[in-house]
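Of the protein chains in this complex, all but one are displayed in their positions.
Labels A, B and C are assigned to the chains in the order they are written; within every chain, residues are numbered from 1.
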Amino acid sequence: MSLDVAAIRRDFPIFAAQPPPFHYLDSAATAQICRPAAEALLRFETEARANVKRGVYRLADAATRAFEEARARVARLLGGVDPREVVFTSGTTLGLNLAAHTLAPRLGPGRRVLVSVLEHHSNLVPWQLVCARTGAELVPIPATGDGRLDQAALEARLDRRTAVVAVTHASNVTGAVTDVARVAAATRAVGAVLVVDGAQRIPHGPVDVRALGCDLYAFSGHKMFGATGAGVLWGRGELLAELPPFLGGGEMIARVTFAASRFADPPHRFEAGTPPIGPVLALGAAAAWMTALDWEAVQAHERALTRRLLDGLAALPEVRVLGPADPEARIGVVAFTLEPHHPHDVCQLLDVRGVCTRGGHHCAQPLMAHFGVEASVRASLALYNDETDVDALLEGLAFVRSQLG
Amino acid sequence: MSLDVAAIRRDFPIFAAQPPPFHYLDSAATAQICRPAAEALLRFETEARANVKRGVYRLADAATRAFEEARARVARLLGGVDPREVVFTSGTTLGLNLAAHTLAPRLGPGRRVLVSVLEHHSNLVPWQLVCARTGAELVPIPATGDGRLDQAALEARLDRRTAVVAVTHASNVTGAVTDVARVAAATRAVGAVLVVDGAQRIPHGPVDVRALGCDLYAFSGHKMFGATGAGVLWGRGELLAELPPFLGGGEMIARVTFAASRFADPPHRFEAGTPPIGPVLALGAAAAWMTALDWEAVQAHERALTRRLLDGLAALPEVRVLGPADPEARIGVVAFTLEPHHPHDVCQLLDVRGVCTRGGHHCAQPLMAHFGVEASVRASLALYNDETDVDALLEGLAFVRSQLG
Amino acid sequence: MSADLYHEAILAEARRSEGAGRLDRPDAVVERDNPLCGDRIRIEARIEEGRVRVLRHTTRGCLLTRAAASLLAREAPGRTPAELGRLADDLARWLAGGGAPPAPSLALFAPVRTVASRHDCVLLPFRAAAGLATPGDDGVPPRAR
Partner (left out) sequence: MSADLYHEAILAEARRSEGAGRLDRPDAVVERDNPLCGDRIRIEARIEEGRVRVLRHTTRGCLLTRAAASLLAREAPGRTPAELGRLADDLARWLAGGGAPPAPSLALFAPVRTVASRHDCVLLPFRAAAGLATPGDDGVPPRAR
């Protein structure tokens, strides 16, 4: 069954709001919000707002119930896990920092953290900071020439000194999808904890985190058709139960005195302060919306678009694609350079044609260094894109060359 | 000039949405959102969404400009400070944790952190955690019998060992407003850093942070008529420049390699990852809306309501108010007990009358212990409340007694 | 509506406060808080052949918690702590909307089902009793203290 893209697009208010031409190819930076998420957000903020977890009056009680229902919806998107394993955060970055800080007690001199060179800065800098603080060693896992995780190199580096392995499920530059199950098996064999950055993978379909075998899995609502301001850190219950708190504040305690505080059970232990309630409800609505889709059709559609894009770029001799050539091994996040032009100049001129792309290092400077470039242009596809978007980009590149010579 | 409360109420969509009777007296937990904030949020999320700080296409450029305009608006609300001193966070709790973590290098054995017993857990637990980690000593600053900061006791405890003083600008239980300028002078005299929790004070009018003389000032958007999910940590520029980063990730770096990372200047150094863009724009819109109000009239209105509430409660022999009796010394956050009833039972029955109040320890267990109670009922006023709200509460208490005997 | 919560049977059960007090040399003791409000229950039990024989409680709490503690004191004798744990789980499930009340006496909490934020008030005594299996346990993992 093929995907009814027009129907999907009707679920996204932006396409009615933005005058054509509007070719949004920057979903890896932030995806657009789907209508159910926008409605949940607006309804809560303007018509039904109350703080959660504390109030007993009807409005507060309803807010708490809606908040916990959002947790249950996310749990379903993640393969039907226990909702108590779903920790709400303000985004992937906070989730990964939470992971690094709460795993810090397991680090120290002689211990190692393995981080792939594919990582977004959000899954590298927190480990750098925590290694600097604890004296643990930060070990890079190299990438292959076409920008995938080098599995063999990872396995060669894994030994009993390894406390943590941190990898991305899908690269925000090369689009490469990591075989997390294989990484998980190797990680488990040495008794280390596997932290996965799911920010780019989750917008492309539900993820069964238990089947993957990882320990912690982070992602952002705004990249999966929810609102800005909320994200998720999923954690294996057995691990979460052992982790100390990260942020201190309201809602994460069992009892506080000046002498000592006792902390609540997960997930509340990790949810200090008033959560981003509206954005969490939007995330829950987006998760439910996603869960109801026919993902075989969506993925076939995205794969076809990715192939069209890769084929079109391959026909341009000035273009160098950073990432795997095979659309089966990747998501539709496609970074490339257009010699001899600077990515910012390319993006700026693409915008003249209504084509929204991103230029820069994409918060992945080590990976840029791996490819020997400082920056690149990135076009990233989501389920609401269609052929006209891809073709507008390809025609746009011809326009750029006509302008810049 | 007296305040046109009906006009204010029209600026809050909730009052049209909720069927009467609806007496919202829980603004200290979360205030309602004003229309400009809701509109800024919705417009961004549904019609103009793009990530900030990175994109060059028009939509992204407009998002970045709106984001920085929100920063400028907050800077104006804070007495016209330099916008680069405004750090966006996900809320007060994150802001105070940021303060604790980035000041941690100044702590250690022999160093002291003075924290008042009035503090919300958000301004206590982070200091507990960081003291436990660094070996610094956590020293309580006691409260007076009527729940104000004991200034003399604070001054007696201040000496050269003191690295940090953390106090609330207004208590979320007693409503007492702290004389921060006096605390600041004493703190400065010993070379310590003054961290102020402004969460409860800021909804009651603009704050000139430079005039207060504090070093760091935290608050939440959702308590000042913005959306859930965003907050502010203001910091003196000279101090921010010296502080190390807290969260690692995108947007807070100057350059990243595996060997080492260099960090961006403030405020970006402290804003890792995609910020809660929609909630930040709502916060900015709320700040602008607040800045335009006649605060003399608003404060006179709030004071009159507070007096009416305190007088009404004083007439009930079963009621014990926790906090100063003088409406000039406090904001309209009024916690009380109704003997012999449990606060949750009281709140639940008040809800039957459409009166929304909060029962519990209000995330201030040390202060509850100071008063010798476990929990209390709290009614908290904002500028959109009027006499009918106060009277409904007072009548509601009679109803509670009729039900529970 | 939420006035229904305070119907006569609940008020009466809270007032009755069956099992209030302490034991002389209890076989097991457990204390547990409701983090929402600082409410606290202390449960002491005499246990024979793995089964609760007598249960006493000291309860600081709202009417719902006090009624629940009173009912717990009546329901506990003859059950093992593990069975009380299952009773707590069944009670939680029923309050959240599923199935039938796990014991006839607990049916009086039916109006609480619509008020999610009060479920913990009802559950506190039962969850605490489940902890009798591991004396001293207050439900917080040691490393997280």
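By definition in this document, a residue touches a chain if its C-beta (ideal position, glycine included) is under 8 Å from a C-beta of that chain, and two chains touch if they have at least 3 such contacts.
Just so we're clear, the structure is a prediction, and the values are computed from it rather than from any experiment.
Shown chains touched by the hidden one, complex as a whole: A, B. Residue in contact with the omitted chain (choice from B:Gly79, B:Pro142, B:Pro206 or B:Pro244): B:Pro244. Which of A:Gln32, A:Thr187, A:Ser220 or A:Gln348 touches the hidden chain is settled by the complete complex: it is A:Gln348.
Counting over the whole complex, chain B has residues 53-56, 58, 60-61, 64-65, 68, 241-245, 253-255, 260, 262-265, 268-269 touching the chain that is not drawn. Contact residues of chain A toward the unshown chain are 342-345, 348-349, 351-352, 359-361, 365, 368, 374-375, 403-404.
By our rule, only the chains that are shown with their structure count from here on.
We define each chain's centre as the mean of its Cα atoms; on that basis chain B and chain C are separated by 36 Å.
Centres computed as Cα averages put chain A at a distance of 31 Å from chain B.
Rounded to whole angstrom units, the spacing between the C-alpha centres of chain A and chain C is 42.
Listed for chain A are residues 54-56, 58, 60, 245, 253, 255, 260, each touching two or more other chains. Contacts with at least two other chains are made by residues 1-2, 36, 38, 115, 118 of chain C.
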